[in-house]
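Before anything else, here's the structure in question.
Just one protein chain is left out here, and the rest sit where they should.
Let's look at subunit A:
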Amino acid sequence: MAPLKSLQREFPIIDCNFQQFCASHGIYSVEDFLVHDLYSLVASAEQQSSSEELREGISQVISIIGSQHQPWSNGVELLGDAQKNKHVLPTGCEGIDMLLQGGLRVGHVTELVGPSPSGKTQVCLQAASNVAVKFMGVVMFLDTCNSFSPRRMACFINQHFNTPVEEVTQKGLKRVMSSILCQSVFDIFSLLDVLRQLELKLQFQVNTGDCKLRLLIIDSISSLITPILGGNGAHGHSLMIFTGFLLKKLAHEYNISVLVTNHMVCGEGGILKPALGESWKSIPHVRLLLSHDRRSNSYNISILKHPVMVSGRAASFTVYG
């Protein structure tokens, strides 16, 4: 909590007089203000000569504190928000869309888990191309393993225009590809940097009513977190949880869908389990397990965790090209 005098610039009511009065009660920062008994403070303010201004100052600080936390909302508001804003983004793979009753839900963090190679990047590219073409939305692809292939993306996009490849105009392709942004991140700090800047940009866009980002893909988040997880300090663990919360906040507040990929590690008894441990399990809303059947060249997907549907439901799909 900042010291009281730093509020003086923005709120001139908190002047030296007020600060002196607070200092006489041992209040130097906003935190001290919070823990102090406000009734006794108001009572002693009444006894001062400039009681009006002091009381105004007290209520000003209280309102500043009140604006810092999220506003309370009730079930009706949440339902209205869900119906109006939280749509479903189809990924373009029929099997996945049928399994997820439509596709990736806005406001959810969806995790794709699978051994390597099981098609996680392909699903991400397919979903990105589908959202860019069908919804004219911006897709942000954060790439940690240099696996974003523009040529493959163009291939997926060309599938959507149901015309032969030669007829697809360069302009149309350019328009769609320009709404897919790709950035490489190679450590957790630069990821958090990017997410913070994204949040600032989205905040600004909400005010101007220009919010167009629909899908945020991080491929793969586990390669960023594995180097810092474990060891002596718990800082890596806290960074992982912080990243998870930041992603969930971005998804819910700015109505975007977040898709992350994770790899698998060997657990007890030789069975593969998703990486990143137990604490990460509660962060994504939806967890999907992917596997690749080489012989039939099809992919299998099953639900590990979903807020609404029962886990264990499975489907299979193929990827174009």
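The rule we apply is simple: a contact is a pair of C-beta atoms (placed from the backbone, for glycine too) under 8 Å apart; a residue touches a chain by one contact, two chains touch by 3 or more; residues count from 1.
Keep this in mind: contacts and distances are computed from a predicted model.
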Options "Transcription factor bHLH74 isoform X1", "DNA repair protein RAD51 homolog 3", "Phosphatidylinositol glycan anchor biosynthesis class T" or "histidine kinase": UniProt name of the undisplayed chain: "DNA repair protein RAD51 homolog 3"
Which of A:Thr91, A:Ser220, A:Asn255 or A:Asn300 contacts the chain that the document leaves out: A:Ser220
Hidden-chain contact residue, picked from the options A:Leu54, A:Val131 or A:Met153: A:Met153
Contacting the left-out chain in the complete assembly, out of A:Thr110, A:Asn130, A:Thr144 or A:Ser257: A:Thr144
Missing-chain contacts mapped onto subunit A: 1-3, 29-31, 115-117, 121-122, 125, 140-141, 144-154, 173-174, 177-184, 186-187, 189-190, 192-194, 196-197, 220, 222-224, 226-231, 235, 238-239, 242, 263-266, 270, 272, 275, 294, 321
